[in-house]
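A single protein chain has been removed from this complex, and every other one stays in its place.
Should a chain be cited, it is by its letter among A, B and C, assigned in written order, with residues numbered from 1 in that chain.
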Amino acid sequence: MDFSLTEEQRLLQDSVERFLEKNYSFELRRSMVDERQSMSEEVWKGFASLGLLGIPFSDEYGGFGGGGVETMLVMEAIGKHLVMEPYLSTVVMAGGLVDIGAADWQKKILLPGIVNGSMLLAFAHYERESRYDLGHVGTRATADGNNWVIDGKKTLVMHAPVAEKLIVSARTQGEAGDRDGVTLFIVECDEENLGGQEYPLFDGTRALELQFNGVRVGPESVIGTINGAMPLIEKVVDRAMAALCAEAVGLMGSLYSMTLEYLKTRQQFGVPIGKFQVLQHRTVDMLINLEEARSLSVLAAGKVDSDNVFERRRAVTAAKAMVGRAGRYVGQEAIQLHGGMGMTDELPVGHYVKRLAAIDVLFGDAAYQRSQFVQLREDAAAAEFVQPRKAWKQL
Amino acid sequence: MDFSLTEEQRLLQDSVERFLEKNYSFELRRSMVDERQSMSEEVWKGFASLGLLGIPFSDEYGGFGGGGVETMLVMEAIGKHLVMEPYLSTVVMAGGLVDIGAADWQKKILLPGIVNGSMLLAFAHYERESRYDLGHVGTRATADGNNWVIDGKKTLVMHAPVAEKLIVSARTQGEAGDRDGVTLFIVECDEENLGGQEYPLFDGTRALELQFNGVRVGPESVIGTINGAMPLIEKVVDRAMAALCAEAVGLMGSLYSMTLEYLKTRQQFGVPIGKFQVLQHRTVDMLINLEEARSLSVLAAGKVDSDNVFERRRAVTAAKAMVGRAGRYVGQEAIQLHGGMGMTDELPVGHYVKRLAAIDVLFGDAAYQRSQFVQLREDAAAAEFVQPRKAWKQL
Amino acid sequence: MDLTFTPQEVAFREEVRAFTADKLPGDVARKILEHRRIEKDDVYRWHRALYEKGWIAPGWPEEYGGIAWNSVQRHIFDEETAAAGAPRLSPFGLSMIGPVLIAFGTDEQKQKYLPEILSGETWWCQGYSEPGSGSDLASLKTRAERKGDKYVVNGQKTWNTHGQWADMIFCLTRTDSSGKKQQGISMLLIDMKTPGIEVRPIITLDGEREINEVWLENVEVSAENLVGEEGKGWTIAKFLLSHERTGIAGVGVSKRELVYLKHIASQEQLNGKPLIEDPVFRDRVVQLEIDLLALEMTVLRVASAERDGKAPGPEASILKIRGSEIQQALTELQMEAIGPYSLPYLPLSWGENWVGQRIGPDYAAPLAARYFNMRKTTIYGGTNEIQRNIISQQVLGL
Partner (left out) sequence: MDLTFTPQEVAFREEVRAFTADKLPGDVARKILEHRRIEKDDVYRWHRALYEKGWIAPGWPEEYGGIAWNSVQRHIFDEETAAAGAPRLSPFGLSMIGPVLIAFGTDEQKQKYLPEILSGETWWCQGYSEPGSGSDLASLKTRAERKGDKYVVNGQKTWNTHGQWADMIFCLTRTDSSGKKQQGISMLLIDMKTPGIEVRPIITLDGEREINEVWLENVEVSAENLVGEEGKGWTIAKFLLSHERTGIAGVGVSKRELVYLKHIASQEQLNGKPLIEDPVFRDRVVQLEIDLLALEMTVLRVASAERDGKAPGPEASILKIRGSEIQQALTELQMEAIGPYSLPYLPLSWGENWVGQRIGPDYAAPLAARYFNMRKTTIYGGTNEIQRNIISQQVLGL
């Protein structure tokens, strides 16, 4: 049991932090949102030169060979500075699917481009009726000789407006909701039979609604095994959730610091408002929530690469549930303690709060995660759940 | 819509309050608990002479002809002074069953004794497996000619140690859990085939476990219609719940006052602790909880006599759920704000808190009441529950 | 005690309901019910309908054009109109400066301003808070210097709601800074078109413009526009703030939003069943419904006491606290109910004339923005922290 970072990890943490401190101001972000941009090419280049885009991949493909902890360090910094770059979509999710699921020859084509920043990808998975159910895939891929023809709609595809390629989940067997029968395909965004509508999310992230009208792809487009994509998707979504938890910890940390600073400077009734005991105790509770979220974010980062599915899912769902609850508390209190100023678009506070709220929704809110936390216990350890460690009755 | 009390109600309120102020000290109560007493004969006589024991009954039987509001006024005072007398068991529950369900000739025998204080009754209903389900009656009454033979066990029969007679629910048809098939019998406590074990509850109330080993009663012992007692029981339990809500408001009011007084007198760091803003705000939240509970207690009192079952149950379950939540908040905060002193048996605080905790459990805790609140909506107004007042889609 | 409505009250409810069904413009109701963007004209049309009916000023004495409804009637009116989707009337004329002028104004001021407040011809806004004076309002710094028969005003006001719609502003200014901060405050009535006034929008975190900064630079105001005595403005300010509380619990609106929440939760699916049937979600809805029922009963208790002649006291602070908390909880649950479709942010789609596609169900679009916007309710009108201070001092005596 060791929570300390390796020297290499500490260097990574420092270099991301220094880079963002210098190159990613709130004003830059604001102007990107105003100009409907998903990202900054310059920042992305910087990420590439720092090696961040290769974090999860092996050095064979130019990667860093990192895992959950390295991703956590990057994502926490991304949260701290409210960075909008498509790191989650391209590196963690699409890159992760390729890294875990693709054949070697596919990796050789795709990963180096991700690592050097020249290739952006997005993961098109959720559909209108999915809510948070990962298995609810209705989009169909029909075999036509060696080829596949994809028909259906995908929703809320984050960062897709800047992507060159998509990884798309489609049903090659069974019905929407079945765990089996889902296959992943890689699809070029400039496909003729692919329609889309672009829009922003409330946190500024840009997304697409996608319509596949008989998009034809070859057999080389399949990632992983046919009909067997679900375990792969679940694993990568767990990585994404752990990454979002780390981002949320970064966001909460900034909100906590901003609020503390505000309490020390804002004067009312002749004193800094931080002198009022009620505001002190509530700021303490912000800190406690932050530390609780951090503890479970660390746990998720440490367990997300585990081969033990029970352990992995338990850590990730617990962390995401905690981040949902704690994030809401910290966000709401940050606004309240800033008073009217907290309500303005001008201050960063509200923007951090919006990103936190978006994170709660992504891949399932706190209540959903708690239901999954139970589910997995029932699936994996029914006996342990209802039986005490001691056989109480006999004592 | 009128919340003001009538002149008669105000006089009732004043007279109970004055009587208890003078005759019911915390020390008297403590000595009763220490001496394993359920009640004080003197106080009960006083109740009789004030007319309190006849509140719900018509003047034909010497009663006051009152309803939910009058009962609320008495019960709130009972709560305020932490009175242990068997008012709920004898007057509200057993008396209520007789009042609503019994034949005239039975009322003439039973009610005057209740009203003048000479007759004490208890209601034996719950059983080991009931939890909070009123319909879970497994005790059986078997017909034997004109007579009935009762077999089974009853649990947590409050105030039964001082009762002369019991009203007992027994199954004359069907299986435990069926709504139909329950009948009420009146049984003398000195029946030979009736065994019991006496014990206190944590709030000092004394109760019995009862065992009916073939208790034989005549046809004149039946209260109300055979097999059809459930609506009657439900109505009287709703009265009991509304009464307990009023008692809880009295208890919370006293806890609030004691805490406020303590904050004004207890000195630490050279000032009364009431000068600390955190304690101020938490006391405000105690007051808010008290007022919310009071509002719904008033609603329950106003609706408990309604013929509209939906309206009645909605008000009573809402009030009981609120009293559970608010009572827990007020009780826990009262202890916390009293610090170590709040943990002692010496101060009344803890005793008030224990009675509040007992009230939460009686007839179903807050979570159970909320589930009933939904249930009744589903039963009575399924359409209204899921349909908005406006047909939103069409707009 | 009788918790049923009297026949007169039932009849009054019917009358309000019939009137509202007849006169509330359908497009306005639709905007309110679906949380779409509201324009001044939307509020104005409803204002005019009430004015023409003679129902515009239930809080005013009849001699000034008010109508003598008791507080239970006002509750019924609020509930019925809110349920039908009536917009909130602008409170600055009707609930704030109107009652102030009736109590403190000169005859000339009354004659000049009151009729146009009633008719809606003159639209008011408020100039209270300043960047440095929020909870500590009395520390305000906007100066008004007397020069002959005029005041010259310099300073900056903030948290000015809908100043872009207003013709007039009532403004707290400092005419004397020598004494205690509560002294030397004076209230002036200022035409928004006076040279030197600039209204600058403050965009809130939902991306909307509801509030403004108002900058005043050498703004000349006739001394006739002083309300009450010079230097006695703090008394007037406090009088006004106590009037601001009417209907502050927002029970009518919250009841409407609770129904809407259930509507949404009956449409959304979780695990193949309507979300409203999910026991955990439903339990939270029921908790909120019970809280709202308690708030409504508390409002009615206070209203009933007021009708019987008791002055509204600091319990208004309790109504403000719980009312705002419940409003926020409703927006939270609405947002949770729609799940991922709270994410798309298409503000144009909340306005009129939107012809584009929506992302997700129709009702989803404005709910996240509304959630963010409603965070204001625990801040404005005296933060909930200030409300708790008030109760602590005035009720608890701590």
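One rule holds in what follows: a contact is a pair of C-beta atoms (placed from the backbone, for glycine too) under 8 Å apart; a residue touches a chain by one contact, two chains touch by 3 or more.
For clarity, every value in this text was computed on a predicted model and none was experimentally measured.
Touch with the chain omitted from the figure is made, among A:L156, A:A243, A:M258 or A:M322, by A:M322.
Checked against the hidden chain, the listed residues B:D151, B:E164, B:E188 or B:E209 yield one contact partner: B:E209.
Residues of subunit B that touch the chain left out of view are 126, 128-133, 155-156, 177, 197, 199-203, 207, 209, 267-270, 276, 278-279, 328, 332, 335-336, 339-340, 342-346, 349-351, 353-354, 357-358, 361-362, 365, 367, 371. Listed by residue number, the positions of subunit A touching the unshown chain are 1-6, 9, 69, 260, 263-264, 274-275, 277, 279-281, 283-285, 287-288, 291-293, 295-296, 298-299, 301-303, 318, 321-322, 367, 370-371, 373-374, 385-390, 392, 395. Although one chain is not drawn, its touching partners on subunit C can still be listed: residues 278-280, 283.
As a working rule, only the chains that are shown with their structure count from here on.
Chain C has the Cα centre that lies closest to the mean of all protein Cα atoms in view. Centroids built from CA atoms put subunit B at 52 Å from subunit A. Each of the following residues of subunit A touches two or more other chains: 276, 278.
With touch defined as above, residues shared between interfaces to two or more other chains in subunit C number as follows: 385, 388.
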